[in-house]
Structures are given as structure tokens and as C-alpha cells.
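Before I ask anything, let me first share the structure, which is written out below as C-alpha cells.
Every protein chain of the complex appears in place save one, which is left out.
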Amino acid sequence: MSRRDITAVLSFSIVAIFFIFGALMIHPFGAPDETGMDDNIITNAQTETGANNAVTSVVFDYRGLDTLGETTILFTAVAAIIMIFRRLNK
Amino acid sequence: MFTLESLLETFQTGSGFWNPIIWVVAILVAFLIAVILRGFGNKEYKKNTGQTQAFLSGNPEYEKEQMHIKSSNIYWGFTESLKWVFDSLKKMHTGNVSDYALWFVIVMAILFVVLIVGENLVGAI
Amino acid sequence: MILEGIHIILPILIVVAAAFAVLMKDLIAAAIAVAAMSLLLSLEFYILQAPDVAIAEAGVGACLTTAILVIAIKATKRMEEDA
Amino acid sequence: MNVADLIALLLQHSPALIVAVPLLGAFITPLISRLNDKVRNVFVILTLGLTASLVFLLASDVFTGNIHTYIFGSQDLALPVVRILFEVDAMSAFMAIISVILSLVAVIYSWSFMKENTGLDKYYTLILLMTAGMLGMELTGDLFNFFVFLEITSISSAALVAFWTNKAKSVEAGFKYIVISTIGALFILFSIALFYGQYNALNMAMIASAIQYTFLDKIALVLLIAALAMKAGVVPMHMWLPDAYGKAPSSVTLILVGATQASLYGVFRVCFTIYGGAINLTPISVGWILVILGIITMLLGVAMAIIQTDFKRLIAFGAVAEIGYILLGIGTGLVVMLNPEMTATGLAAMKGGIFHIMNDALDVGLLFLVAGAIYYATKETSLNKLGGLARNMKYTTVFFIIGLLAISGMPPMNGFASKLLIYESTYQLNPILSIIAILSSIMLLAVFVKVFHAAFLGPALPKFENVKEVPKSMLIAMGTIATIIIIFGLFPELIINNIVEPAANALVNYGDYIREVIPSFAGGV
Amino acid sequence: MIFNIPFIAVAALILIGLYAVIFKRNLIKMVIGITLIESGVNLFLITLGYREGSIAPIYTSSPGGIMALPVPQALTLTSIVIGVAVLALMLSLVIHIYRHYGTLDVRKIGGPEE
Partner (left out) sequence: MSGMSKIVKTISGIAFPFITIYGLYIIAHGHLTPGGGFQGGAIVASGCAMILVSYGSIWTMNRVREKNLSILESLGAVCFILLALLGLGFGTVFFNNFLVGTNSLFGVVPAVGSGLANINTGGVIPLMNFAVGLKVIVGLFGIVLVMAYASRTKEGKK
């Protein structure tokens, strides 16, 4: 093993220990501690947005700017790929 | 908010001050002195005579390319004497993406140890 | 009880599929393993009461990601070189 | 409706419009570029000009001490905050000004610089998208939204780094950049999820008011600092930066400087605002981590710059060193923030650090533009092959001298004012810090004097006999930045009092930022 | 009850992905590793939003009862599309790198600069 591998394994295992420890420290599966924001959305989604699907009302109404960002990312990716595969000489 | 006086105000740094206008005036004065000094010698300078030629102890002039000091020759002594530092630094920059990601993981590990383990140790003491 | 069993088994299967995706020497096989992992992930999302995400993950993760990966592998090299 | 009403309306909606205008422009650019090249260029410049004027309008209001909130989709702020909201304080406005100036200059510069290339409609589209991404990162008050804009910025900038696809090194640099920034962004998303799992909130102010500094919060802090510092090019995670800066077209590099600084802004926002209340719970200060990272960054950046032979790569290492100064200044502010005896020192350090963000963007940007101009004129970037260019490129030489003096902190340029503040305040924290800072500043001067000698001085080389001065649009772009540098250098008091001090206060008084959303919040200095 | 196995699976997915990025030499394997990290984060978000015995947050034809949290699902939708966009861009760059260097080995491309 080279020096790089030893360093890599060492730091990787430290990070791994903390991640696994974090997974055990988080709230028990299926019982989130705080749900205030989401309960608010579930209660009000139908009257405020008129949509029966609460997820869609979050995607397009409560967090509409994220969706705009997401479509922008797709647009960016398409523009980037067309640009990367463009013909180079006029 | 914006007045003519505010332009000329002196900038207090807490333990001193800094006024660029005064500095510029001082620089201008120094420049003026330099111009005057230059004026003394300038009378004897004649164009298109032997004065403008490069004089290398009588040897013929080198090619332009050879006369130009390359950038890697500047500070040669400095870099040569600290070669071990620069060599190890160069070795760090492998140009390999995996290594870049590895540095990220190493920093993460160090910060984990310092911020979480170290903090508990300090707290225990 | 059955649901709890599924909650235990599916994550383990996902991790196994992910490990296969990393360990396979044949890149096409790795791409298929990624697709399998995405499919299992979408099943897990469905079990976790997220049908919206399940549909998206099945469409994007299992179909389009694999297509893009296969296109890229065909344009480059199929086998991973040995160290 | 008279003009005053219209301006008030524009001011009210400006946070949304600042992001929406460049986005809309980016979506329309592919349609417009079918008409004519010139029309497209004018359209892009106009779009960015409109954005810039909106930013200045918003900033002029924010710098008087107000904090603007803009809630998307609803007028009233209901608690708990379910909607995305933009929260603009003086620090955000300060960063937005930098980003928009850099983008505008870059677009003017690319008019001539990129003329010979194909695929320019996509190039301009991506530049607009990148600008929108940076502005969104700086204005937003919502963590997930921050991540989305971060991704927009990194995808578009990675594609732009790889713009010259016929060069192997460019493509490689683009790939490195996208891999590194994606890993960073994914860990940022992971820590956002950690916050969400504990506090059921995505809004920065809500998280900041609820934070308790649990074990998971510490993990999130480590992930956020490491990932954002990597995106900002902090040593030892800076290695993508010289590759990307060195291989991208110069106009793109200019905006990349803005993008890295937006990530740096993320570090400060996390340390000061989100963990602001939790800072006094830690025995080991996060501020010291920033200070140490800053010192390492400074030294390594300068040391690597000395041995570089490629023009743009050298400047990139100089840029790394400059980031160290910013971290040193603001880290010092964070260290002494809670110590009542040293508050004045802390504020001076913060002022220096924040002013240096602006100076770094301008100085490094100007040097990159000069490097691009030399590449345009000679098709050469290796310093060993350049020489004697001052004879043919007079204006460029003058701009280079201005940039050289500014980046190495020579009076009376702007770099001196901010570095002076940093030296003085760090001296009171620990004299060794300021000695190292001064030393690396001297070395930076040495590095750039070497560049000046190698590229501009020396005998007239026969191969550069036919080199001409670069076209007007590039000169205008460089001249704009040089003018700003000189103005900032001559009147530092004006800038610091009106722009920098509000920004420093906005970071220090994090309680105001939180109280704007949650009025019942009691903490804060 | 089930020892937070889904959360441990999240940590395992992220670590496997990180392992692929750091130790694998093939560029496409690195890209696959990044996809795995992203899947792990997505799974984490959805797992955070799950409540024991809940139903999907959709009123149409729902019998009523407690609902799963909708916000993480919306975030995951965004994250999935971001993931595919990034993946496509990375693979296009990989194709170009292969055209220039004729190899996918991360040690053979690039190398130290000057």
C-alpha cells in the first residue's frame, strides 16, 4: 500500500464512523420530531392552492422558485451539452 | 451620505490613519524631483549615435531571444535553495481528480476530529 | 410486521446493488446494476409513501440514466482497465 | 402612476426581478440569436445592464440599514415559514454588486474576445444563467434554494470552463470542476437534510433561531464548511481552481471569480448567521479554523505562484492567496466576536475582510483580463515565451501595472486599504498572523514583478513584431475595472463607510437577520 | 424498532459512492459513484419525511389519516432532475476526454502541470 492509500483509508474510515454514528443518533425511523411546517402545508394545501396533491402544491406553489431553478438546471444542461458537442469550425 | 467633504476624509483604521490623497501628492513631488534630475543628464543624450547601442565589454551583441531573461530564470537562487519545499508542493498537485476528492475527505476527517472529538476532550478537561 | 420486514430488506438490497455497481469490472453490467438500484430505490420510495418520487425515479433513474450511461460506455470503452 | 411610485414598486419586487430578468434573458437568448449576432450581444448586455440597475436600486436601499424580505407566492409572512423567501441584507447586496459588475464586464469583454468561436449563442445563454445562479445564491434566505442556485452556477460554469473543447486540458479542467462541485453540492444537500430532519425548517432564519448545536448539527457544520470551502478554493482543496481558472476563456474566468466568492459568502453566512447563536456554545472556535485555513491558503498560494510558468495559472494561484486574506480577516472577526474588549478590532478585521472580497474580485479579474488580452494578441500563455510586449500593447501594460500594484497591496491602490485593516486587526489578535500576512503580500509583489518583467519588459522579440493592441471592447472592459480600482484606492473612506461597514454589521448583528422573519427571536449581539 | 436500518443504508450508499470516487480509477466508475451518493441523499430526504402508518400526501381517493410529509418529496423531485442533468454533463465531458486521451484511466489523463 502506498502512502496515499493509507491516508485515504484512515480518513475515509473516520468519516465513515461519524456517518454511521450520525445515522444512529438521528430520530427513530418513522417518527420525525418536528412536523410543524409540513402539517401546516397538509392542512392548508387544498384551500390555498386548490390542488388535491399536496406534493404538487409544494412543488409548484409553496416552493415554486425551486422548480424554476430545476427547469433552469435542465435548460442549462441541454445548452451545455449542445455547446460541448458543437462543431468547432465555422 | 455623499458629500464632497466625505471624499477627502481621512480613513481611520483604529490605531492609525491612511489618506491616499496625501500619498499621491507625495508621490507626485517625488516624481517631479525625478524628472528634474533626469533633465540634468538628458541634454547630453543624443539619438542615433553610439550612445544608444548596448555595450557588453566590447563583445558583439547577442540575439534578441538570448538577451531576454526568461521568467523561470528570475528568482532562480531563491527557488533553488528552497527546492525541497517547492518539490513537495509540486508533488501535492497531482492533477488527479481522485486526489482532489481525497483532500476533501481528509479535511472533513480533520474537521470532524477537531470539532467533535477535540471539543469533547476540551469540555472534559 | 410484513411492512417492517420490507423496510429492512429493501435498504439492504439497495446497498447490495450499489456495491455491485461499484465492483463490476464490466461497465455495462455496472450500468445495469445502477438501473437495478434505481428500480429498488423507486420501490422503496413507494413503500415510504412517496408515489410522486417513485414515478420520477423509475422514469429518470431506471430508464434515462441507464440510457445515458450506455451511450457513454459505447462511445468510450466497455471494460474497466486493471490497476 | 408617477415615477416615485414606479420606483417604489420596482424596489419592492426587485429581489425577485434580479433573478427573473437574467433567467428570462437566458431563455430568450437562443431564440434571439437566430436573428443576428450583433442583436444577440446587445440583448445580453442590455439584460445584464437592467439586472445591474435593479441590483443598485436594491442596494441603495439596503445599505441604509433596512433588510428586504420577499416572499414568493404570498404577501404575508405566516409562521412557520413554508414559502421560499429572499432575505437581502447589506452583505447579500454587497456580494450581488460584485457579481453583477463582473458579469457585465465579462460580457463586454467577450464581444471581441470570443468573436472567432462557434457556439456563441449557448455561450451567452450560459453566462446569463451563471449570473442568475450567483445572484440567487447571494440573495436567497432559504437553504435548499441556495443549493439549487449553487447547482445552476456550477453546471453552467463547468460547461463554460470546457468551452474550448478542442483542447484536451480545457475539457479535463471542466470535468474536474464538475466532479468537485457536484460532490461538494451533494454534501451541502446532505447537511440541509440534516437540518430539515431536526428542525423541520429550510429557512435560514428559522434554522438559526432553533439551532441547538447537537451532534448532528456539528456534522452539518463540518460538511457545510468543508464543501463550501472546497467550492471557494481554500487550500488544501484548491487544486481544481488553478486548472479551471487557467484553462477557461478569460471572460469566463472573470465570472468564475464571482462564483467562488459566492461560495465564500456561503461559508460566512453559515458561520455567522446559521451558527451565530451556537458559536458561544463551542469551546473550540470555528473562527480559529477559518484563520488557520486562511494562513495556509495564503502561504501555499503564494509559494505555488512563484514557480508557475503559465500566465493564467500563476494568476490563479495569486487568487488562491487572496482568498486566504479574506478568510483571515473574517475569521479574526469571528474569533473576537464574543469578546467585548476586542469588538472594535473584530469590526475592523471584518471590514478589512469584506472590503478585500471586492478588491480581490477587481484585482484578480483585471489581471485575468490582461492575460486574456495577451493571449488574444499573441496566442501564447507561457511566460517563458513572452517578452517585450510593452512596446506594442501600451494600454494593456498600463492596466497590468494597475492590477499588479492593486493585488500586491501597494499604496495608493485599493488592495492597500483592505490589507492595512487586516494587518492591524490581526496584529492585536496575534502578531505572528499579521507578520505572515505581510510576508506573503511581499512575495505576491515579487511574483507579479517577475511576470511584469517576463512578459512586458525585455528586448523586442522578433516573433512579436506584428502584435497589435487589442480591440476596443476589451480595452473598455479592462478600463472599467481599472477605473473602479483607482476610485476605490483614492477614496477608501467613502467605500468603507457606505458599503463595507453596513455589510460587516449585517454579518455581526445576525439577530436582526433572524428577527426580520421571526420577530420573537431574543438572541443576537 | 428496526434499528434505523434505512438511515444506515443511506450512510452506506454515500460511503460506497465516496469509495468509488476516491479509489476507482475509471472515470465512468467515478461518475457512477457520484450517482450513488446522490441516490443516498435522495433516500435520506424521503426517509426523513416518512411517518409510521401514514398515507401519501394526496387527498384524491385517500381514506383519511395522518399523511407523510410532502416537503421532502418535493425536494427529492428537484434533486433527481438535478442529478440527471449533472450526470449527462459529466458523461459528455468523459466522452470528450476519451477522444483526446484515448483512455479512461484517471492517472493517465492530465498529470501535473508544467
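The chains carry the letters A, B, C, D and E, assigned in the order they are written, with residues numbered from 1 in each.
Following the convention adopted for this analysis, a residue touches a chain if its C-beta (ideal position, glycine included) is under 8 Å from a C-beta of that chain, and two chains touch if they have at least 3 such contacts.
Note that this is a predicted model, so its numbers are computed, not measured.
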Visible chains that the absent chain touches, using the contact criterion stated earlier: A, C, D, E
Contact with the hidden chain (one of E:Ile5, E:Leu45, E:Ile58 or E:Leu75): E:Ile58
Selected residue (touches chain absent from view) among D:Ser60, D:Ser74 or D:Thr483: D:Ser74
Residues of subunit A in contact with the chain not shown: 46-53, 55-57, 59-61, 64-65, 67-68, 70-72, 74-75, 77-79, 81-82, 85
Subunit D, residues in touch with the chain not shown (by the definition above): 13, 16-17, 20, 23-24, 27-28, 30-31, 70-75
Positions on subunit C contacted by the hidden chain, ascending: 51-52, 54-56, 59-60, 63-64, 67-68, 71-72, 74-75
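Here is the rule we use: only the chains that are shown with their structure count from here on.
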Central chain (by mean CA position): D
Identity of the chain that, by mean CA position, is farthest from subunit C: B
Inter-chain centre distance, subunit C versus subunit E - centres from mean C-alpha coordinates, in Å: 10
Between subunit B and subunit E, centroid-to-centroid distance (C-alpha), Å: 44
Where subunit D touches two or more other chains at once, by residue number: 144, 148, 151, 155, 158-159, 162, 165, 175-176, 179, 183, 197, 202, 215, 219, 242-243, 309
Contacts with 2+ other chains: residues of subunit E: 1-2, 5-6, 8, 14, 18-19, 21-25, 30, 47-50, 57-58, 67, 71, 73, 75, 77-78, 81-82, 85-86, 88-89, 92-94, 96, 110, 113
Full enumeration of touching chain pairs: A-B, A-C, A-D, A-E, B-D, B-E, C-E, D-E
List of subunit D residues in touch with subunit A within their complex: 19, 23, 26-27, 30, 72-73, 78, 80-84, 118-119, 122-123, 125-126, 129, 132, 136, 144-145, 148-149, 151-152, 155-156, 158-159, 162-163, 165-166, 194, 197-202, 215-216, 219
Residue ranges of subunit A touching subunit D (in the complex, touch as defined): 18-19, 21-22, 25-27, 32-38, 40-41, 61-66, 68-70, 72-73, 75-77, 79-80, 82-84, 86-90
Complex contact set, residues of subunit D against subunit B: 175-176, 179-180, 183-184, 215, 218-219, 221-223, 225-227, 229-230, 236-237, 239-240, 242-243, 282-284, 286, 289, 300, 303-304, 306-307, 309, 344-345, 348, 383-384, 386-388, 411-412, 416-417, 420-421, 424-425, 446, 450-451, 453-455, 458-462, 489-494, 496-498
